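Yeah, one chain of the complex is gone here, protein chain that is, but the others are all in their spots.
On to chain A.
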Amino acid sequence: AQQQLGREHQGITLRGSAELVAEFFSYGINSILYQRGIYPPETFTRVQKYGLTLLVTTDPELTNYLNNVTEQMKEWLYKCIVQRLVVVISSIESGEVLERWQFDIECDKTAKDDEGPREKSQKAIQDEIRSVIRQITATVTFLPLLESACAFDLLIYTDKDLAVPEKWEESGPQFIANSEEVRLRSFTTTIHKVNTTVAYK
């Protein structure tokens, strides 16, 4: 809380922005998993965040995985070498990709060189994030039903010269053939701008 207050007074630093964006990804991915029914709803518990009641998973394996990815994302966001985070939802049976949630990240690289923090209130960023998450929840109405059992994967688009860490590996982009794309809202912390798109079959 003190840190947050500090941020409110001081503005947004690069590290603070990376943390905010990584946090958003964590809650956003949890919301997507709950809304699309990838995991059974009884494995989710309610928490308060961004002024909303969000559902996060209680499965320890899954939480561990998400935390690993989120920590790595924080680091890469701080270094501004990550371009995109994609949540790929595909059928377990056929391996066919059914949905792609794409979060494009535009990083202002001058923020590293800046001395002072940027002027944007925490509340405004929270409002923007809240509207994005509300929109993610609302997209369930027009997305097609996922009838077969599905699993998800998180892909991160990074700069080519990145050193791939130990437990990570390169993969393909996992496109959807003949997809419909819908652009959702975006939010910005003045250092990182996140655009959300959902592509479905």
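Definition applied: a residue touches a chain if its C-beta (ideal position, glycine included) is under 8 Å from a C-beta of that chain, and two chains touch if they have at least 3 such contacts; residues count from 1.
What we mean here is this: contacts and distances are computed from a predicted model.
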{"item": "Hidden subunit of the complex - UniProt protein name among \"Large ribosomal subunit protein mL44\", \"BING4 C-terminal domain-containing protein\", \"Mitotic spindle assembly checkpoint protein MAD1\" or \"EXT1C protein\"", "value": "\"Mitotic spindle assembly checkpoint protein MAD1\""}
{"item": "Identified contact with the non-displayed chain, of A:Q83, A:Q122 or A:T137", "value": "A:Q83"}
{"item": "Option touching the unshown chain, where A:I12, A:I32, A:L55 or A:V69 are the choices", "value": "A:V69"}
{"item": "Full-complex contact with the absent chain, from A:Q102, A:T139 or A:T189", "value": "A:Q102"}
{"item": "Residue among A:P41, A:P60 or A:G172 that touches the chain left out of view", "value": "A:G172"}
{"item": "Contacts of chain A with the absent chain, listed as residue ranges", "value": "62, 65, 68-69, 83-84, 86, 88, 90, 92-93, 95, 100, 102, 104, 149, 151-160, 162, 164, 167-176, 179, 181, 183, 197, 199"}
